[in-house]
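A single protein chain has been omitted from the complex, and every remaining protein chain is retained in its original position.
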Amino acid sequence: MSRFRVEVLVTPRPGLLDPEGGAIHHALASLGYDEVAEVRVGKAIYLEVAADSAATAAARVEESCRRLLANPVTEDFTVTVRGEA
Amino acid sequence: MRIAVITFPGSNCDQDCHRSVEAAGATAVPVWHREISLGGTDAVIVPGGFAHGDYLRPGAIARFSPIMTPVVEFARAGRLVVGICNGFQILCEAGLLPGALLRNRSLRFQSHDCALRVERSDTPFTSRYREGQVIRMPLAHADGNYYADRGALEELESEGRVLFRYSDAEGESTEEANPNGSLNRIAGIVNEGGNVLGLMPHPDRAIDLALGSQDGLPLFESLVDSVHQRTPAQMAAAEGRALAGTAR
Partner (left out) sequence: MSRANGAPRPRPGDPPITPELVEDHGLSPSEYELIVEIMGREPTFTELGVFSAMWSEHCGYKNSKRLLRLLPTTAPWVIQGPGENAGVIDIGGGWALAFKMESHNHPSAVEPYQGAATGVGGILRDVFTMGARPVATLNSLHFGDLEGARVRYLLAGVVRGVGDYGNCVGIPSMGGEVHFDRGYEENPIVNAMCLGIMRCDELIRGTAEGVGNTLMAVGARTGRDGIHGATFASEELSEGDDEASRPQVQVGDPYTEKLLLEASLELIASGEIVGIQDMGAAGLTSSGAEMAGRSGTGVEMDVARVPVRAEAMTPYEILLSESQERMLVVARAGREEAACQILEKWELEAATIGQVTDRGTFRVLEDGVPVAEIPALPLTEGCPAYERPGEESGEVRALRAQDISRYGELSGDDLRVAFLEVVGTPAVASKQWIYEQYDTTVRASSIERPGGSAGLIRIPGTDLGVAASTDCNGRHCYLDPRSGAAGAVVEAARNVACTGATPLAITNCLNFGSPLKAEIRHQFREAVLGIRDACAHLETPVTGGNVSFYNETDGKAVYPTPVIGMVGTIADVANVVGHSFRRPGDAILLLGHNRGELGGSEYLYALHGVVAGEPPRVDLEAERALTRCLPAMAARGVLGSAHDVATGGLAATLAECCLGRPRTGWPVGASLHLHDALPPAALLFGEDHGRVIVSASPADEAEVREIAARHGVPCTPIGTVGEERSSLRIHLRGESLELPLDLLADRYFGAIPRAMDDEP
């Protein structure tokens, strides 16, 4: 068994209104960052997972995303194994 | 008549719901979230608050509490379930109601009175209201912005499952009267079976005139009436529609 560092990115689904992203976009523009074309705000969740392989760790975390970590109605997620802890 | 009021760690409105149920003439039964049975109660209220601190997403953790297994079974059996505010969020997370409640358009917590238009009076939750009646009650939430994808939204509308819509004092449901950005200005909906209600504003905070409004009381009274009158056939029909909805 190894311990894997797994990163979960949860992001609003395309097309879903993201007022927080909009507010940040507006703030950036007012600071002169006119080049920023779009801002979407999600969240990152960092896990350390005991598993016998990176693939098993990723599979378990993906399952947990579907059940708990992301809301399928409004959110997408990506799971990345960042190496061993 | 006994109505279960679920308490999660972080529930804040369980006592308010308790008093509302009693004001409507029924007995409120407090049920702790770790229990695995509803104890033979006749209806269920999932109250407002911040269950599990609303950490991760409102309702996301609460839906896995042990009591939610019997609550889901109860709902699927066509029995009456009401989720208010955080309770609405929990019922959505639990898959008993479609859609999700996103962060308010203002990005702020909002706490103020709102006007609602009662869209139907022929449901177990609204029989004591008149169709088109404008009612006032407080809302208090950061995540009340109702969202569902286009298909689900069309279904809600075409099946007449939107029971409460934000409106102005005259009953016009305008965008100016939309406090939080909810699609179609939706404040409260029912499931396919018509036996599970979720709404964001707080009828439990509008049960006597000293509080500024008693427009919430008829909701609890309707619920009590409906439990008294509900026939096995009605429940079976609701169960059938609820199961069909789940399968979709």
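The first chain written gets the first letter, and so on, giving A and B; residue counts start at 1 in each chain.
We take it that a residue touches a chain if its C-beta (ideal position, glycine included) is under 8 Å from a C-beta of that chain, and two chains touch if they have at least 3 such contacts.
Just so we're clear, the structure is a prediction, and the values are computed from it rather than from any experiment.
Within the complete assembly, B:Arg205 is the residue of B:Arg161, B:Arg185 or B:Arg205 that touches the hidden chain. On the side of subunit B, the interface with the absent chain consists of residues 9-10, 12-13, 15-16, 19-20, 32, 48-50, 52-55, 107-113, 138, 140, 142, 169, 202, 204-205, 207, 210-211, using the contact rule stated above.
Throughout what follows, only the chains that are shown with their structure count from here on.
Here the spacing of subunit A and subunit B, counted between their Cα centres, is 30 Å. In the complex of the two chains, the subunit A residues touching subunit B come out as 16-17, 19-20, 23, 68-69, 71, 73-74.
Chain contact summary for the complex, subunit B toward subunit A: residues 56-57, 60-61, 64, 92-93, 98-100, 102-107, 147-149, 181.
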